[in-house]
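Excluded from the complex is one protein chain; the other protein chains are retained at their positions.
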Amino acid sequence: MSDHSSSEHSSSLGTYIAVWLALIAGTILTVVAAHINLGPFNAAVALTIATVKALLVALFFMHLRGASEKLLKLVVISTIFFLFILLALSMADYGTRVWS
Amino acid sequence: MFDNFPLWPQRASTSAGGVDALYIFLVIVSAMMIALIFTALVYFAARYRKQKGVRAEQIEGSTPLELTWSIIPLCVFMVIFLWGAVVYFKGRTPPRDSTEVYVVAKQWMWKLEHAEGQREINELHVPVGRDVKLIMTSQDVIHSFYVPVFRMKQDVLPGRYTMAWFRATKPGTYHLFCAEYCGTQHSGMIGSIVVMEPAQYEAWMSGTPSGPLSVAGEKMFAELGCSTCHRSDGTGRGPNLQGVFGKPVALDDGRTVMADENYVRDCILDPGAKRVKGFQPIMPTFQGLVSEDQVNALVAYVKSLAKVQPGTKTAAVAAQTPPAETANASQKASLKGSQVE
Amino acid sequence: MPDSSAVAVGQSHGETHNPALLHHFATEQQQRDSASLGMWIFLGTEVMFFGGLFCAYLIYRLKYFGEFAAASQTLSWQLGMTNTIVLICSSLTVVLAIWAVQRGKRALLLSSLILTLIFGFAFLGIKSIEYAEKFEKHHVPGPSFQFANVPLPGHPGEMANPAHAQLYFSLYFIMTGLHALHMIIGIGIFAWLLYASWHGRFTTEYNTPLEIGGLYWHFVDIIWIYLFPLLYLIDLRK
Partner (left out) sequence: MATATAQPAGQTIERENYLNKHYGVGSWLLTTDHKRIALLYLISLTFFFFIGGFFALLIRLELLTPAGDLVQADTYNKLFTQHGMVMIFFFLIPSIPATLGNFLVPMMIGAKDLAFPRINLLSWYLYIIGGVLMLHCMLTGGVDTGWTFYVPFSTAYTNTKIIEAGLAAFVAGFSSILTGLNFIVTIHRMRAPGMTWSRLPLFIWAHYATSIIQILGTPVIAITIVLVAVERFLHLGIFDPKLGGDPLLFQHLFWFYSHPAVYIMILPSMGVVTEIIACFSRKRIFGYHFVAMSSIAIAVLGFLVWAHHMFVAGISLYAGLIFSFLTYFVAVPSAIKVFNWTATLYKGSITYEAPMLYAFGFIGLFTIGGLTGLFLACLGINVHVTDTYFVVAHFHYIMVGGALMGYLGGMHFWWPKISGKLYPEGWARLAALIVFIGFNLTFFPQFILGYVGMPRRYYAYPAEFQILNVLSTAGSTVLGIGYLLPMIYFLWSMRYGKPAPDNPWNAAGLEWKTASPPPTFNFDEEPVVTWEAYNYEQLDEHEQEVPVAG
């Protein structure tokens, strides 16, 4: 059952600092990108950067990467999947209202 | 009028038959499934009841069997779905050129206005054999317009129009129910639909004093000052509304929408949401200044203008060939946006 | 491997085990794994909790594009960015604290925890500056809300509908307010963790509460990572 996983071996101090720097850089990048008019892509770029940042936090700070067990990843993935369903199927109504 | 112990509702519209047929199909399918399952249950229960010396036979299962009883039901389901979808599609798409009735629901009554101008409360007179389209909205909470004998139901929402239609086939007086719970007197929000032979209907119509709804709308159009901007000669600051209704309109933000009842309604109550391309955003909102009935009249008037040949500078025309100066203005605006930085 | 260094103190079952090991678990590893799985699942529920709000935001933003942009531009991206950086720094101190406790570095543990709390308060402080500004500008939804004569970005001369702008601010306050509530809870948790660490409750072997608390803190950070662009940035240039 419980295969010995957990965060016994957390990453090294160097990794943490690097991730932290990357997060700061991401923040600055997203602010800069927001000042450029990319039309509809502003939102896409901002959300992409946010997702990368969230991934960094989850993988390194929350030790999702180190977790040898797939289970935790499964929890994360399925949560995102159901969130996606909520948004996507609501849009199935709102997005098609103009046609009917 | 009403049978005392009904087991089946009367059919009084063209779509009722279709719904009933589908229903009967489903009843038969279900009855067959129930018969199958119950027979199996009862037979197994009796045949394999515990007997001395007879042990149960352990059976793992069988993938082919599992697939059979997943796929066959799924196919049956798909038939049900498709058939249901067709019936639904028909029931929700009003035919062109139907007679229009505006419905305003409020706690706890129905107000109905014929396009010809007759106003009724909790009672709707319609002739046999004519398509009637209902354009419905609510003043307060959600209600639902339900006529069982027509097999027709549609929620009535505040803040927008919902549509429904029917064509009555049988003279008589039928129930009109409010089917969405709407407060204390929800169950008292009952009216009747009076279906009449065309001749009788004409007599009823002429016996009821009125002018067409669009005429009332026209008066309001002048009183509210709409006509100062929307001139029929195209010289106003707003688009000429002739010939607008029922056509696609190009909007400022690049979308193109159909000028239907909801669109006109939004134009009056929330002009900011959908700006017509090529015009200044000067039209004020009339939210709070006009009642639901008045909005209906205005909408009816704008619709009546659709039959008039479009003059110049309507939105539809403007959409194709935007007047030079406004087009420039909007281009400038977007350029300005990207030039910062 | 897990129960290796546990100190034997008298127990009900007469086995030797760590006092922090609850009786219904067989091993410490099992207990730790259960706790972290439990926390991850709880975070899943939190995602869906905020998910309802994201859904509302998505739908109204598409519906009232202009007003959302106009309202969004009244926010200060400078303050938003500062807060983002503050939170990121706090996340770093949280991992440092765990790193420290696993290596028995008490001083680093305590100072990281204290820093985390400071960052947490800093975030709330900045947030309250922003809220105060909204009050002054009458941007708080309700009877005193005002948003008259604000042009729509990209459409000079066209004014935003105050009711729709109010929708933006309603969602803004509910989303950031719930996020701030989570921050306050997080600060509570970390205050307790600091207290417990001070008293040497955590060892190189047993530090599950720190890890669990850390997961929560990082999660709150992630929510902000999405709120920041959605509320402050994506409509900056329209």
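In this document, chain identifiers A, B and C correspond to the written order of the chains, with residue numbering beginning at 1 in each.
Just so we're on the same page, a contact is a pair of C-beta atoms (placed from the backbone, for glycine too) under 8 Å apart; a residue touches a chain by one contact, two chains touch by 3 or more.
The structure displayed is predicted, hence computed values, not measured ones.
S.K.: So there's a chain missing from this view; which of the remaining chains does it actually touch?
M.R.: Contacts of the omitted chain with visible chains: A, B, C.
S.K.: Looking beyond the chains shown, say which of B:T162, B:S214, B:N240 or B:S304 touches the absent one.
M.R.: The one listed residue touching the chain not shown is B:T162.
S.K.: Which residue, B:A105, B:I135, B:M152 or B:I193, contacts the hidden chain when the whole complex is considered?
M.R.: Counting the whole complex, the residue in contact with the absent chain is B:M152.
S.K.: Mind listing the chain A residues that contact the chain we can't see here?
M.R.: Residues of chain A in contact with the hidden chain: 1-2, 71, 78-79, 82, 85-86, 89-90, 92-94, 96-97, 99-100.
S.K.: Take the complete complex as the reference. Which residues in chain C touch the chain that isn't displayed?
M.R.: Those residues of chain C that touch the unshown chain are 22-26, 30, 33-34, 37-38, 41-42, 44-53, 55-56, 59-60, 63-64, 141-142, 161, 163-164, 166-167, 170-171, 174, 178.
S.K.: Considering the whole complex rather than only what is displayed, give the residues of chain B touching the chain that is not shown.
M.R.: 2-9, 18-19, 22-23, 26, 30, 33-34, 37-38, 40-41, 44-45, 48-51, 54-62, 65-66, 69-70, 73-74, 77-78, 80-81, 83-89, 91-92, 107, 140-142, 144, 146, 148-149, 151-155, 157-160, 162, 175, 177-188, 190, 270, 287
One rule holds in what follows: only the chains that are shown with their structure count from here on.
S.K.: Measuring from the mean C-alpha position of chain A to the mean C-alpha position of chain B, what distance in angstrom results?
M.R.: The mean C-alpha positions of chain A and chain B differ by 41 Å.
S.K.: Can you work out the whole-Å distance between the CA centroids of chain B and chain C?
M.R.: Using C-alpha averages as centres, the distance is 45 Å.
S.K.: Among the residues of chain A, which ones contact at least 2 other chains?
M.R.: 35-37
S.K.: Residues of chain C touching 2+ other chains?
M.R.: Within chain C, the residues that touch at least two other chains are 63, 237-238.
S.K.: Can you check the complex and tell me which residues of chain B touch chain C?
M.R.: 252-253, 270, 272-273, 275, 280-281, 285, 333-334, 337, 340
S.K.: In the complex formed with chain B, which residues of chain C make contact?
M.R.: Contacts found on chain C: 63-67, 152-161, 164, 237-238.
S.K.: For the complex, give me every residue of chain A touching chain C.
M.R.: 1-2, 4-7, 10, 13, 16-17, 20, 23-24, 27-28, 30-31, 34-38, 42-43, 46-47, 49-50, 53-54, 57-58, 60-62, 69, 71-72, 75-76, 78-80, 82-83, 86-87, 90-91, 94
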